[in-house]
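Apart from one protein chain that is not included, each protein chain of the complex appears where it belongs.
After this line comes chain A, so read on.
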Amino acid sequence: MMWRLIGLFLIISGTVVAQNKPLLFNVDDLPQTLMSNPGAQINFTGHIGIPFFSQIHLSAGSTGADLYDVFANDGTNINTRIQETMRNMDSRDYFSINQQLEIFSMGWKIDKKNYLSTGIYQEMDVFSYFPKDPAILANEGNNDYLNEPFYFDDVSFTGEIMTVYHLGINHKFDNRLTVGARAKLYSSIFNAESTGNTGRFTTYTTPDGRNVYNHEVVDMNVLINTSGFAPLKEEEGMTVEQATAELLSRSFFGGNVGFGLDLGLSYILHEQFILSGSVQDLGAVFQRKDVENYRYFGSYETSGIEPLFPELDANDEALPYWDDFEDEVDRNLRDETTNQSYTTWRPIKANFAMEYGFGPAFLPCHYLSVKKVRYMNLLGMQLSGVKRPKGFVYAFTTYWDRKINENQRLKVSYSLDDYSLTNIGLMYTRTFNKFNVYLAANNLLAFPNLAKAHSASLQLGMQLIFND
C-alpha cells in the first residue's frame, strides 16, 4: 500500500515537475515548508506568522535575455541590441514573475499526529512566452522575412493576481509516513490569458503571380480572455489609488472564485533516507464576473486592389474600391468581444525530493513531538517544476541542509534550470527564543550584478514558532 502511494506520487511528480521555492522545501523548522509540501515532516508544535511579514516571496526570470542584453551601457545602439536579442531568442523562451505575500498564517498541533495550519496569502503570477514572430514582425516588418510565416501560435501568456485562503492538515500516519493535504479557496482579483492560439501570416513572393507578393493570413484564431479588467477600463479618470482599492475589494471574494488542493507526503525509507513529494495547486478558478474575451479569427489573402477602368464622366465618383476591400477583409478577418465565462487552471507545481541524513542529533523531548531523531546534515536532491502553457518548466536542485545548532540552520543549494547553470542558493534561518526569521535567495552569484542575471528569487519572513 505504502509503495503504491509512493509510486503514485513519483508518477505525478515525474509528469508535472516544476520549480517552486526549492530552498524552503523540506525545512522542517519552518512552517512555510507546509506550503510547498503539506505532508512534510515538521519539527514544531505551533506557529503564528507576523501579519504581512511571515513570507515575502519574489522571483523573476527570463530565459532568453537579461537587462544587460538590452540596456548595456557600452556605447552601442539600444535598438540594434534589441534586434539582436530578439533574433537570438525563440518562441519557447519565457519571462516569469511570481510574487507572494503571506497576509496571515498560523498553525497548531491538535494532537500527537495532526498539525492544522491555515492562512491567507496574496499571489501574483505572470508567465509569458516570447512572442517571437509577432515581435519580429512589429520590430522589423516583413521585408527581410519574405516567404517565411509569422506564427500567431507564439502568443501565449497567463497572468493572475489573487488572494488564497487555505486550511491544511499534516497527519503523521505512522513512524515512517507523514501525509498532508491543503484545501485552497482562490479569490481572483485579475486574470488575463491567451493560450492555444493558431494561425500564420506570410508574404509570398509570386514571380508568376499577378503582383509582386501575395499576403496570406491562414487559420488565424487568437483569443484573449480577461476578467477583472473590463470595469477598470470603463472607469474613466480612475486614479491608481482608486484602481488599487477596486482590486483589493476583490480580494475578499468580490471577484471570481476557485478551489484547489495541495497534496504531499514524506516517507522514511530507511532511517537515514527520506523521500518526499508534493503537488500544489491542483485547482481552477471559475472566471464568471467582469469577463471580456477578445477573439481575432479568419483567413484571407490578397495581392492588392484591382481598378477596373470604368467609363466615368468627370463628375462621376470613382468606384469605392477601398471600401469594398475593407468590407472583404472585415468579412474574412473578424474580431469579436464577448463576455463568456471561462475556467483557468492554476499552474500546477510539483516537487519530489530524496534526502540522506547523517550526524544524528536529538530533539528536545516534548509529548506532542513524534519526530525524535533528526540529523545535523541532510544531503538531498529535488526535482521540481511548474506546468506552463507549452509544457513543464523543470528545475533540478541538490542541496546540503546543515543544522548549525538548535536555533540556526543553513541550506546551500545548486540548481539546474532553464535560466542558469550556475544557480547557487542559500537559506538561513535563526530563532531567538520563539521568534524566527529566515532569508533565502537563489542565484546568488548573480546578485552582485542583477542586470546580467537571467533569474533571481528571494524569500524572507518572520514568525513565532512554538516547540512546547
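We adopt the following convention: a residue touches a chain if its C-beta (ideal position, glycine included) is under 8 Å from a C-beta of that chain, and two chains touch if they have at least 3 such contacts; residues count from 1.
Just so it is clear, contacts and distances are computed from a predicted model.
Missing chain, UniProt protein name, picked from "ABC transporter permease", "5-oxoprolinase subunit PxpB", "Lipoprotein" or "FAD-dependent oxidoreductase": "Lipoprotein".
Listed residues A:Met124, A:Leu379, A:Leu416 or A:Leu439: the one in touch with the omitted chain is A:Leu439.
Only one of A:Pro51, A:Gly141, A:Gly196 or A:Pro360 touches the chain withheld from this view, namely A:Gly141. Only one residue from A:Phe53, A:Trp108, A:Tyr213 or A:Phe259 touches the chain missing from this view: A:Tyr213. In the full complex, chain A makes contact with the omitted chain through residues 67-68, 71-74, 77-79, 82, 137-144, 146, 203, 210-215, 302-311, 318-322, 326, 402, 404-405, 408, 410, 412, 426-428, 430, 439, 441, 444, 447-452, 456, 458.
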